[in-house]
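One protein chain omitted, others in place.
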Amino acid sequence: MAAHKSFQGATEAAALKSKEYRGVSPIIWHIWRRPFTWLIALVGLAFALLPALGDNVQLRESLLLAAVYITLASNLNIVLGYTGYVNFGNIVFFGLGGYICVYLVSEWLWPLSAAALIAGISVSLLALIFGLGILRLRGAFFALATIGVNEAVKAFVSNFEPWGGATGIYLSLEVYEPLGGPRQALWTVYFLIVAVMTGSLFLSYAIKSSKFGLGLLAIGENEDAAAVLGVHTPLYKALAYSVSAFLPAIVGGLFFFKTGIIEPGGAFDLTRSIETIVMVMLGGLGTVTGAALGAFLYEELRGVLLTTEAFSHFQLVIAGLLLLGIVLFAPGGLMGFIYGRWPRVRRLLA
Amino acid sequence: MTINRLILVAAAALLTFSQTAAADDTLTIGFTVSRTGKLNNDSIAQMRGFELWRDELNAKGGVAAGGKQYKVNFVSYDDESANARVQQLYTRIINQDKAQFLFSPYSSGLVATAAIVSEQYGRIMLTTGAAEEKTYKLGNKNLFQVYSSADLYLAGAIQAVKELNPKAEVALVYKDDPFSKAVLQSARKQVTEAGLKTALDEAYSPETTDFGPIINKVISAKADVLLGGGHYPDGATLARQLYDHKAGLKWVTLLVAPDSPNFATLGDAAVGVSVPSQWEPQVSFKPDFGPTAAEFTQRFQAKYGIEPGYHAAGGYAAGLLLQHAIEQAGTLDQVKVADILNKMDVTTMFGRTKFSTNPKEHGLQMGHEMVIAQWQKKDAKPVKEVIWPKTAKTSDILY
Partner (left out) sequence: MTGVIASIIDGVLVGAVYGLAAMGLTLIWGVMNVINLTHGAMIVLGMFALYFLASAVGLPPYGAVPVTIVIGFVVGVLVYWIAVHRVVGRAHLMSLLSTFSMNMVLIGLGTALFSTSPYNVPVPLPGVTWEGYTFTGTHIMAAILALLIAGLLYLLLYRTRVGKAIRAVADNREAAELNGIPTTQVLSFAFGLGAALASVSGTLIATLFPFTVLSGGAYELKSFVVTVLGGLGNPAGALMGGVALGLIEGIATPFMPVSWTPIIEFLLFIAVLILFPRGIFAFTRFS
């Protein structure tokens, strides 16, 4: 009971006294009452409705990429932001989830939702197993190991014939029939992705507000001290790693289903992995809003640079300079800056 | 909260800003070119074919359809030889630039990616530079293939080898990408059917720059003949390294690469290497419309200063075929033009063109045939000659 009091604001103390839990877990109750939760829901709704009202396909395509990146960034934040472990190869969850889902849909003709869900669960399990192995490493060694995992999986998939080898899997257009044809299917997939994105934001917020999250943050501050104080570090780290794999795998499955083709180079793109780290850093390490904001801004910037002929090659240069600037001068990212200037915002956002 | 909202609104505004619509009397055709990246050599050749067609047509006033003249306008972007960009760019070409018809990128892999987008939005796409058949077997309605499909590529070479040396040991060394894999899948069967022995059968990753290990394997397998390759950069490098390693092969047929005029820069390493070709300047088809091969070659050479290879010819042919279909249909309407394309059975400088209408393999090219060209020495300089089929040859085979 006492631990929970530290999460309460004045109004919630009153609710607590009036025993209004209504049989729901205290965590859910507290989050429910917080304005940030509604904020997340609103963002999700905005993403869903804005392109839908007006059948704006361009907007949808653009927001779809943004939603995917927000998902990746907020899940990466669970490991990178909370525990401080640098998962350089985080894209492996995305790619592997994509492959499993696309394979199930094209070869075994599974319905999309089931395939995506199984993809998420399998990748999470694999992450747990792998994580237990490599999470023993600290700092730079761990970072290198995650790169090794990504490259090993990429090399393996490139040789794995049932998954198309280096060529990859091309989806037949018939897979869109169960969803009502390609036009309709693209919308459905978009809404699913928005749902996953909203879920990711909720998840990282929920973790941050929970005892589990507290443990992770403690590991991030000083792992040995946390261990001494009774935080079960190996388990917590492995769980965080595994949980941070689940939604990216699902969104990977949805994304590659929509794209219609998946191949090793595009699925396990190390550059994309690092860009996700840039997004988290840009927005503000360890903050839920930051990860989302950073992802959104970076993706929009990238989109503009990509299609403007003059700048398309400078995309990397600008991204690099941006990252350099953040690391050298503003390691707290955007949210670090905002919280510094307007500390009261911190109570509203997370 | 307000921050998120504001940004969202601003972004939405920004995005809806950059809309472009086609003017009334123009026909907009969209495609991507691999201006940079590994496929740039052949992709640019293909683009030149497109451009030559467009320039000649616009000089005459444009395409005539339903009493109006439409000037042809291209919308094209650099796809950097990358699948991801092809996806994004074709989506943009269709939704933002509002292209009415599409040409494909170059290479079967990129075309397969573009086809998904074009089919998702139901636009007609003439594919050139793409021989792999699988793309057409995925249930499409609007793809039309200009090239002969992959399974025919090595058939001629295998027949030639069988005639020259029925006991030859064949090494199949090819790039692990959709096009080469498709070609070699058929080639494998054809080698066995011809009664030849397969000494080695291995694919190399598209990223390979060091062919040493694989060449050593070829030497170990004591092969006489090598069939395979992929596209220009790996094909050229393989040819050069085979020469450096003195692999002792009597016959080398590589896909795509040797057809490019740039292959001559390999000097002695190029001599003897043969290539299955969709078209050579020396062919003599009698076209139903458009220029003859000789005329096309002359015009291309006048404009670009080099001889056209089959990639450029394919590009030009794609333009010709689309133009003919639109003129016959008398309108730019997708359904009517598709109808004409489906019924088409014509001969152009490229050869005979007829598209399959079987829904299981819609758009597959049925009428076109291939030749083999080989680099030989004429006056101490490497020159390309047609050596197969015997009916079309301009020189004897070098074994």
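Read from first to last, the chains carry the letters A and B; within each, the first residue is number 1.
By our rule, a contact is a pair of C-beta atoms (placed from the backbone, for glycine too) under 8 Å apart; a residue touches a chain by one contact, two chains touch by 3 or more.
Predicted, not measured: the structure shown is a model, and the values here were computed from it.
Of B:T192, B:N216 or B:T357, it is B:N216 that touches the chain left out of the display. Summary of contacts with the chain left out: across A:L109, A:I129, A:V317 or A:V345, the touching residue is A:V317. Contacts to the hidden chain, counted on subunit A, fall at residues 84, 86, 88, 133-134, 136-137, 139-141, 143-145, 147-149, 151-152, 155-156, 158-159, 166, 270, 274, 277-278, 281, 313-324, 327-328, 331. Within subunit B, the residues in touch with the undisplayed chain are 35-38, 40, 80-81, 176, 202-205, 207-210, 212-214, 216-217, 219-220, 233, 237, 240, 244-246, 248.
The rule we apply is simple: only the chains that are shown with their structure count from here on.
Against subunit B, in their complex, subunit A makes its touches with residues 35, 39, 42-43, 46, 50, 56-59, 61-62, 158, 165-167, 170-174, 176, 182-183, 186, 259-261, 263, 265-266, 292-293, 296-297, 300, 304, 306-307, 309, 312, 348.
Chain contact summary for the complex, subunit B toward subunit A: residues 1, 3-5, 7-8, 11-12, 14-16, 19, 77-78, 83-85, 87-88, 91-92, 95-96, 109, 112-113, 116-117, 119-121, 134-135, 138-140, 176-178, 181, 203, 205-206.
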